[in-house]
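Take this structure, written in C-alpha cells, and hold onto it; I'll ask about it next.
All protein chains of the complex are present and in place, except for one that has been dropped.
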Amino acid sequence: MKNTIGNSLTVTLFGESHGKAIGAVLDGMPSGIKVDEEYIASQLTRRRPKDALSTPRQEKDEFSILSGVFEGRTTGTPICITIPNADTHSSDYGEMQYKMRPSHADYTANCRYNGFQDYRGGGHFSGRITAALVAAGALVLPALNKKGICINTNILSVAGETAEEKRNEKILAAKSEGDSVGGVLETLITGVPAGVGEPWFDTVEGMLSHAIFSIPAVKGIEFGLGFNFADKKGSEANDQMYADGDSVKCYTNNNGGVMGGITNGMPIVFRTVIKPTPTISKEQKTVDISTMQNTTISARGRHDPCIVHRASVVVESVTALVIADMLSAKYGTDWLAK
Amino acid sequence: MKNTIGNSLTVTLFGESHGKAIGAVLDGMPSGIKVDEEYIASQLTRRRPKDALSTPRQEKDEFSILSGVFEGRTTGTPICITIPNADTHSSDYGEMQYKMRPSHADYTANCRYNGFQDYRGGGHFSGRITAALVAAGALVLPALNKKGICINTNILSVAGETAEEKRNEKILAAKSEGDSVGGVLETLITGVPAGVGEPWFDTVEGMLSHAIFSIPAVKGIEFGLGFNFADKKGSEANDQMYADGDSVKCYTNNNGGVMGGITNGMPIVFRTVIKPTPTISKEQKTVDISTMQNTTISARGRHDPCIVHRASVVVESVTALVIADMLSAKYGTDWLAK
Amino acid sequence: MKNTIGNSLTVTLFGESHGKAIGAVLDGMPSGIKVDEEYIASQLTRRRPKDALSTPRQEKDEFSILSGVFEGRTTGTPICITIPNADTHSSDYGEMQYKMRPSHADYTANCRYNGFQDYRGGGHFSGRITAALVAAGALVLPALNKKGICINTNILSVAGETAEEKRNEKILAAKSEGDSVGGVLETLITGVPAGVGEPWFDTVEGMLSHAIFSIPAVKGIEFGLGFNFADKKGSEANDQMYADGDSVKCYTNNNGGVMGGITNGMPIVFRTVIKPTPTISKEQKTVDISTMQNTTISARGRHDPCIVHRASVVVESVTALVIADMLSAKYGTDWLAK
Partner (left out) sequence: MKNTIGNSLTVTLFGESHGKAIGAVLDGMPSGIKVDEEYIASQLTRRRPKDALSTPRQEKDEFSILSGVFEGRTTGTPICITIPNADTHSSDYGEMQYKMRPSHADYTANCRYNGFQDYRGGGHFSGRITAALVAAGALVLPALNKKGICINTNILSVAGETAEEKRNEKILAAKSEGDSVGGVLETLITGVPAGVGEPWFDTVEGMLSHAIFSIPAVKGIEFGLGFNFADKKGSEANDQMYADGDSVKCYTNNNGGVMGGITNGMPIVFRTVIKPTPTISKEQKTVDISTMQNTTISARGRHDPCIVHRASVVVESVTALVIADMLSAKYGTDWLAK
C-alpha cells in the first residue's frame, strides 16, 4: 500500500498542492463519537502559516466532511474530509517544472512518476497535504483525550537555539538571507497503558516511526535517550523499577516508555529532527532535467524559512492516528467510542 | 499483523529463546534463486557470540530449511527455516520469572501476555530470535548483490569510542564491572535506483525504520545528516545537484539518498543507536511482580557486555529484507530472480 | 481493513446514499495513463437506472476528480473521485429509521454501528455506493484493454428466464406486484496470461470472491462448472490439454481458467447470483427496533424491482480492479502504464 496507513484505524491521503482539493479518508472510527468541527478548524489553524515566521501563502483550510458523520457524530463508516485549494499561485512554479530544487522531492518525484507528477507547488509532496493529516488527527485526538491519553509536541530547538525568542530571531535572520533553518521536536504521550505494542515489527517505535517519517523534512527519530544511549553504560541507562501500589514504575524514563517494543506505562517520549526547509531563494546549483544541463535556481514562490513550529501539530496528529490504531487493534474496533 | 513484515516479500518470525526452535518463514521469494547454505551459515556465524566480547552461550545455529527450496533453488513458495535451540541453561532464569530486569522486556512482556509468556532467556524477546532474521536475510542478500545492490553496516562508535581497539577496551572494562555499553551503527546501501519509495507512509525512511526498530536495543534511527540537520541552514544542508551524463547526482549526500521519501540514486545512509545491553550483573533496583515487593536484581545467565558488533549483521539482514520487499513491489514479484 | 481492498492497487470507498457525496480513492495507478472522463461517464450511465425496469431515482452522477490526474493523465498519486448526491428524498425514509426492512442491511447496520449509522436510503450500504466502484473501475478498464485484457459480464437469467424479452416481462410483473426478482450474471475475462494467482489464500477465486461479495445482493459465486462439478466424474470434468505451438491449451474450460488458484491462460469464467432486491412495497413482517414491537412494513421510497442488469457493470468494474491489482503485484506497479 502506498498512501494508506493503519490496521484497525486507517488513513488514506490524497491531493496535490495546486489541484482541486486535498483530503483524507479516515476509516475504522467507531460510531457515536462526537465530531467537533470547531476543534478541527482550530487544529488546522495551528498548522497554518501565520506572521512573519512562515510563508505568505494563506489557505483558509475550509474543510468539508463528505461522509461518515451524521447528526454530529461518527457513523462508523469512512470519513472523507476534503480541503479545497484556493490561494494557489501556480505561475510561480513554471520555472520549477524542470529545474529541480535541491533536497526537495522534485527530482525523486520525477523519477518515481516518470515526469507525469503534478509539479506545481510540490504536488502530492507538498507540506500542504499535512493539513489533511491534521484534520484526520483532529477527529481522533478528542476521543483519545477522553480515554486519558494526551499527546503534546514541543519545540526543543530551532537552529540550535532553545529559547523561543532566540529561535525566532534565527528564523527571521534566515528569512532575510533567503535561507532556512531546522530544529528538533519532542513528543510526549501520556496515558497509554502498559502492554501495548508487539515484540517484532509492530513495535511502538516501529509503528510511530513508519508514520512520522512521512511528515516532510523529518530525517531522524529517537525514543527516550535515543542517540545519547551510545555513550552510556547499562548501569547508567537502565530504568530501575519500583512498586507503586499495584503497578510498576521506573525511577527514570530513559527508554521513553517503551521496552521490547511494548509500552511500560511510563510516558512515551520521542524526538524528531526537522531539516531546514529545502526551498530557499539563495542561489543553488541544480540541473534542468528537460535539457540535462547544469544550471542554478533561486526559488520563487512563497516558502517557509522554518517549518518546525508548523510541524508540531502534524507530529501530534500523526501520533494520535498511530496510537489510536494500535489501541483499536488491541482493545477492539469500538473501544475508542466506549 | 504482528510478527510479519513486508508486502511483496514477507518475513514471519517465531520462536522463544529456550523453546524447541526459533525460525522464520520467508514468503514472496521468486523461484529459481540459488540457495547457498554455506553463506547462510557464515552470516549466522557473524551474528554468533565469539571471544571475550560476547556471551559465553554458544549455539551452533544448525539451521534447517523445511520448505520452499528444491534441488538447491528457491521454488517460489514459502521458505521455512528453523534453528533448534540447544545450549539452553534455563535454570539460570528461575529467579527472573518474577524479578523484572530493568530496561529489558520482562515487565512489558508480562503486561502484554498476562504472565503466560515463556520467560526463560527472554523468550520471544530474546536477541536470539534475530538469528532467524539473519538466516532470512542471507537468502535475500546474494540476490540483491547480483542486482548490484550492496548493504554494509559498520560500527561508528562503542561507548563513545570510534577506534576498534579503544572500543574493545571499553567493552572488556564494562564486562569486568558487570556492566554493559552501547554504540552506533552506520548502514550504507548502494545500487538502489532512483525512484523507489512512496511519498506518504511507505517512504524509504518509514519502511526501514519500521523494521529496524524491532531489532532489540535499537532506540533511534537517522538518515543522512539526521539530527545534525537541526543546526544547519538550508543553504548548508541542501544537496546541490549536477548532471552526470543522463543522470542527476548530488555534490553532497546530506539527505542520505532519500528525498520526499523516495530514493534519488545516491547511496542510502542511515545510523542506528544500540542501547547498552540491559541485562547486567551489577545490582539494580527492581520489583518482584509475584509479591509486588521492591527488591534488587543481579542478573545471572550468560549475557553480552555489548551487542553493537553482533547487531551489525542483523541490521544488514533486516535492511536487505526491506529493500528487497520495496523493489519486488515496484518491479514485480519475479524481479529478484531475473 | 474495512473499506479498502487491494495490495498493489487499492480502492477505498466512502459515502452515504443521502450524504454530501460518495466516492472512492484509487491508489497505486501508475503515472501517465490517459484518463477518459467521457468513458467514466458512460460507465456510470450503464449503472444508472433507466426506463421502467429500475428505480425512478435519477442521479446525474456528475463525478469530480479531486486529485491524481494532471493534464489528462494519471500522476501516479491517489485519485479521489467524488460523486455528489443530489436527487435525495430523505423524507421517504423517516419510517424506516426504526422499521427494519427484511433482508436489507438495516438491522445489521444497526447492530454494527449501534444506531449511529446514517439510515437514510440505506446509508453506506446503499447500492448507490457502487457508482464509486464503477468510476474507479472505469479508470482501470481502458488500461487493461490496452494490455489485451477484456472483461464482460452478461445476464444469464432473471427470475429463471434467460431470454431478454421474457426477463423484462418478469421484472415488470414483479414491479406491478410491488415485488422484486433476482438473477445470475456470468463474467468472462480474456487475455490474462497463465501463472497469475497464488496457491493459498490469494487464489484468483479467493481474490475475486472477496471483492465481488461486497456488491450488494450477491450471495454466491462459482467458477467454471461451479456447483455443477458436484455431479460430475473426474473423467468428465477434467480439462484435458493439448499443445498449441508454444502454449498449452485445454479442450474444455470446466475450471473456468483457474487451476490450483492460478490462471492457466484459458478465459476466466465465473457466475454470481444476485438475490431479489430486498426493498419491496409488499407488506412484510418486521420489528420496530425503537419499541421492539412486531409490526409490518411496505417500503416507500424509490426502489428497483430488479438490479441484475444494473449490477453487471458493477461486477465488471470490481473484476477489473481485482485483476489489475493482481497483475500489478506480479509485474510491478508501473506495468499497467507500460
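Here are some notes:
Every chain is named by a letter (A, B and C) in the order it is written, and numbering of its residues begins at 1.
Rule of thumb we're sticking to: contacts are C-beta pairs under 8 Å (C-beta built on N, C-alpha and C of every residue); 3 or more make two chains touch, one makes a residue touch a chain.
All values derive from a computational prediction rather than experimental measurement.
Touch with the chain omitted from the figure is made, among C:9, C:26, C:144 or C:159, by C:159.
The missing chain, though absent from the display, is touched by one residue of C:211, C:268, C:314 or C:337; that residue is C:211.
Across C:54, C:67, C:187 or C:277, the residue that sits in touch with the chain not pictured is C:277.
In the full complex, chain A contacts the hidden chain through residues 7-8, 77, 199, 329-335. One chain of the complex is left out; on chain C, the residues touching it are 1-5, 7, 13, 100, 102-105, 107-109, 111-112, 124-125, 129, 157, 159-160, 174, 177, 179-184, 193-203, 205-207, 209-214, 216, 218-227, 229-243, 246, 248, 250-251, 254-256, 258-265, 273-280, 282, 284-287, 289, 292-294. Residues of chain B that touch the chain left out of the display are 1-4, 7, 10, 12-16, 19-23, 25, 27-28, 31-32, 64-68, 70, 73-80, 82, 112-118, 123-124, 334, 337.
The definition used in the following text is that only the chains that are shown with their structure count from here on.
Distances from each chain's CA mean to the overall CA mean are smallest for chain A.
Separating the centre of chain A from that of chain C, both taken as means of CA atoms, is a distance of 36 Å. Averaged Cα coordinates give chain A a centre that lies 26 Å from the centre of chain B.
Centres computed as Cα averages put chain B at a distance of 44 Å from chain C. In chain C, the residues touching two or more other chains are 7, 77, 334.
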